[in-house]
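Removed: one protein chain of the complex. Kept in place: all other protein chains.
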Amino acid sequence: MAVKKITKIGVMTSGGDSPGMNAAIRAVVRTGNYYGLEVFGIVRGYQGLIDDDIYKMDNKSVANIIQRGGTILKTARCKEFFEYEGRKKAYENLKKRGINGLVIIGGDGSFRGGKRFHEEFDIPSVGIPGTIDRDIVGTEFTIGFDTAVNTAVEAIDKIRDTMDAHDRMFIIEVMGRDAGFIALHSGIATGAENILIPERKTDIQDMIASLKEKEKRKKLVNLIVVAEGDEFGGAEGVNKIIKEHLPEMDTRICVLGHIQRGGSPTCIDRVIASRMGYHAVECLINGTFNIMIGIKENRINHTPLEKAAKLKTRVSDEWMKIVKILAS
Amino acid sequence: MAVKKITKIGVMTSGGDSPGMNAAIRAVVRTGNYYGLEVFGIVRGYQGLIDDDIYKMDNKSVANIIQRGGTILKTARCKEFFEYEGRKKAYENLKKRGINGLVIIGGDGSFRGGKRFHEEFDIPSVGIPGTIDRDIVGTEFTIGFDTAVNTAVEAIDKIRDTMDAHDRMFIIEVMGRDAGFIALHSGIATGAENILIPERKTDIQDMIASLKEKEKRKKLVNLIVVAEGDEFGGAEGVNKIIKEHLPEMDTRICVLGHIQRGGSPTCIDRVIASRMGYHAVECLINGTFNIMIGIKENRINHTPLEKAAKLKTRVSDEWMKIVKILAS
Amino acid sequence: MAVKKITKIGVMTSGGDSPGMNAAIRAVVRTGNYYGLEVFGIVRGYQGLIDDDIYKMDNKSVANIIQRGGTILKTARCKEFFEYEGRKKAYENLKKRGINGLVIIGGDGSFRGGKRFHEEFDIPSVGIPGTIDRDIVGTEFTIGFDTAVNTAVEAIDKIRDTMDAHDRMFIIEVMGRDAGFIALHSGIATGAENILIPERKTDIQDMIASLKEKEKRKKLVNLIVVAEGDEFGGAEGVNKIIKEHLPEMDTRICVLGHIQRGGSPTCIDRVIASRMGYHAVECLINGTFNIMIGIKENRINHTPLEKAAKLKTRVSDEWMKIVKILAS
Partner (left out) sequence: MAVKKITKIGVMTSGGDSPGMNAAIRAVVRTGNYYGLEVFGIVRGYQGLIDDDIYKMDNKSVANIIQRGGTILKTARCKEFFEYEGRKKAYENLKKRGINGLVIIGGDGSFRGGKRFHEEFDIPSVGIPGTIDRDIVGTEFTIGFDTAVNTAVEAIDKIRDTMDAHDRMFIIEVMGRDAGFIALHSGIATGAENILIPERKTDIQDMIASLKEKEKRKKLVNLIVVAEGDEFGGAEGVNKIIKEHLPEMDTRICVLGHIQRGGSPTCIDRVIASRMGYHAVECLINGTFNIMIGIKENRINHTPLEKAAKLKTRVSDEWMKIVKILAS
């Protein structure tokens, strides 16, 4: 089959936003323009595709955004696109402009949408993994993870100042519904005594025993970092369990929340976003469709969109041992 | 009455910690040593005084701490000091070392303790206002406020990135049980649409009406900054009221929490802490006792310890008008 | 004389840029629009006035800029405006749009231009002090100083890490051609051993003697902060003198440079910029012309534009004593 020549492409951000998405948009627009393509920004992901909220972008549209958090194209979750009718409307909006290729910056759900859209309407797409959770198959980097984890580390550093001043115990909840990467990395980086993640069962009796021991020695400073999706129900849940066993203990809770999604992206997030954006356009031009751009072992890696699912990963024993030894 | 000559002084941090306390400790120790006084660090505030947790400090003890959050002397709230027996123990611990002057870095409660201690045991003290709330009579600056408010601003900036990406409404709770200064300043600095503070009744019907208006226009981005001590009960309370009137509205809550207490102090907090620490020792040497060091109109100001109470302030109409116009 | 009613105003930034200028522009535009004025942005200061680079601004024009360094209106120094011909062109560009009032955000030079312009062409203006140097008569705050000094402090903190690791001496040059405020504040806040400023003669023999003493004791860490406009010629000049007297000493130089002009403004810079911008428009509306808005003792203060000159200030003996004692 002859490869259809791509001449006009759309770019969108979809799902939860993550810092570095703007750097990816910039790279897509500049690379597209460099190769003589017309590039269109689609506002609010699939919703904008359906609502026809689409505008032409040139290099000026993406000036001075590489350092900005959020996404200038905005993002949304879109139920209508799950229905055939929605996808049909979306297609018509592309068709009337002659857009014949898409770059989708988002997570695994967004990629499945792109896959389906291609099957039905023959608009090929390339995905770029943009999520702070870093839990996508086929890539060691996702745009936003490094920024999110550094934001968490800076916040926990601040909390440690006051924790040490008061000899107090803190339970800090970081983002991660299914994945504990943010908790694991930010916990190691801040010297957390306990790190609770969805990927691992925590021996809560062991943790309680060690807290009791500390209480006896009046060594009360203790930092627990817990992923929101942990089995015990985040910081509130962990606190409840501790209070049951150690009712006298003075604990404080912090839920870091949405600060982890925003902020100026780190160097890595900008660089990988730039690199992925560039390659996404190269792929569309070269007829490599319906794949997600990833980076593995410092090389670009392609994963079929339908396989770019949430990563069910194992956190290795090595890491858990490092946590145990360094925090002991 | 001849002024008793001060030869050995103790320095402590008491109450909630605030960034810049270390800079004040450093200034007290260095100024004391410069003038030939012996300086003792008292650990955990009045608790350390009672527990005899006291150690000699020299310039090396305070090297490389000016940039650190928290307090190397730790801090605590101490019930025992409310009892005469506790204060007696404290006195004996000072007496056996010959300590005859105190510098108390903390809030109004800590100062009242110092005042009482002097009446009973003739140990004079000088207070330095260290609280992120900036609500102490007799000073325009308290150590930690500027850092706390900048931490809040940086956090809200990050949240605004994701707020704009999703066209969402956020309700952000900042510290301030009795005082709305952090909310007012961080709200203005981040362009908050609504700022809710304890010092002012909020016309909640007016706020709801304006949100309804926005909902109609699909202009959904709206940032509400609320002090924890506001009449509606912080972010949770405000959210509940909004949900009653606008059940469809997509709102998110962030409680910034303890990150506001920690972190490397800003330039201002370091400079005023240094200046106040220096003057506290000068006062003890010159026989100016039982006062709190403040800064007013860029000059050092003395307030009797018993009058250095929580400031019951009025937020001026000027500020509320600025909030209204700039966020409209 | 009846006060001419202001209906359309122009706003510009002029001279060196400073962080917080965008917050001031935002406040001018929003306040103007609130009161029903038309507001025009003038690009590149007086140059844009002459070149007719002027555009209408509404609330959307200033969305999401309060947290940004630089100035969306750009800035320049403009020689043509010194000539009558230039000013005449500028006037004609205003006249054809009906602009009958100006807000000038900049330094003393820019204000003198505004004063002259009013005398010749009867376009009244109000000035807002925007300069990182904080050396303008009639105000305790200028937009950008707090951000600049915090940027300097953060940079010096980083340098201190490496200085301590190597036991090395560093000479750090901060901005300040005529004023030593940045050097004084950043030096105190980072515990600098020596602070050299244009306002004070430095006893260089005394400094050399103390360095020799340190060299003997092998206490080699020494941090010197020098303003670029100091008598010895900035960091290079100071280094040369030290090398003459202590040729063996291992010194390093850092010129912080332009990082001090940029960056997201601090809370204070955003708040005072917002407040000043609001008042500038209020003044134009109320017929209070040809003044600079300042803040003194926490109240708005008006200074006639022609008197808003560079502040020839004295750095008080109190500060120099604090420097001496705390760094000793």
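Labels A, B and C are assigned to the chains in the order they are written; within every chain, residues are numbered from 1.
FYI, contacts are C-beta pairs under 8 Å (C-beta built on N, C-alpha and C of every residue); 3 or more make two chains touch, one makes a residue touch a chain.
Note that the structure is predicted; figures quoted are calculated from it, not measured.
Engineer: Under the definition given at the start, what are the shown partners of the omitted chain?
Structural biologist: Touch partners of the hidden chain, whole complex considered, are A, C.
Engineer: Which residue among C:K56, C:K96 or C:H166 touches the omitted chain?
Structural biologist: Missing-chain contact among the listed residues: C:H166.
Engineer: Going by the contact rule already stated, which one of A:Q47, A:S274 or A:N290 would touch the omitted chain in the full complex?
Structural biologist: Residue touching the absent chain, from the options given: A:S274.
Engineer: Which one, C:S61, C:S110, C:T151 or C:N222, makes contact with the chain that was left out?
Structural biologist: Hidden-chain contact among the options goes to C:T151.
Engineer: Mind pulling the subunit A residues that touch the left-out chain?
Structural biologist: Given the touch definition above, subunit A has residues 23, 26-27, 30-31, 34, 59, 64, 66-67, 140, 146, 149-150, 152-153, 157, 160, 164, 185-186, 188-191, 264, 266-268, 270-271, 274-275, 278, 297-298, 321-322, 325-326, 328 touching the missing chain.
Engineer: Can you list where subunit C touches the absent chain?
Structural biologist: Subunit C touches the chain not shown through residues 13, 17, 19, 21, 44, 68-71, 74-76, 151, 155, 157-167, 170, 252-259, 261-263.
Here is the rule we use: only the chains that are shown with their structure count from here on.
Engineer: Through what angle, to the nearest 5 degrees, does subunit A rotate to match subunit B on its C-alpha atoms?
Structural biologist: 180
Engineer: Taking each chain's centre as its mean C-alpha position, how far apart are subunit A and subunit B in Å?
Structural biologist: 36
Engineer: Calculate how many whole Å lie between the centre of subunit B and the centre of subunit C, each centre taken as the average of the chain's C-alpha atoms.
Structural biologist: The answer is 29 Å.
Engineer: Touching two or more other chains, which residues of subunit C qualify?
Structural biologist: As it turns out, subunit C has no residue touching two or more other chains.
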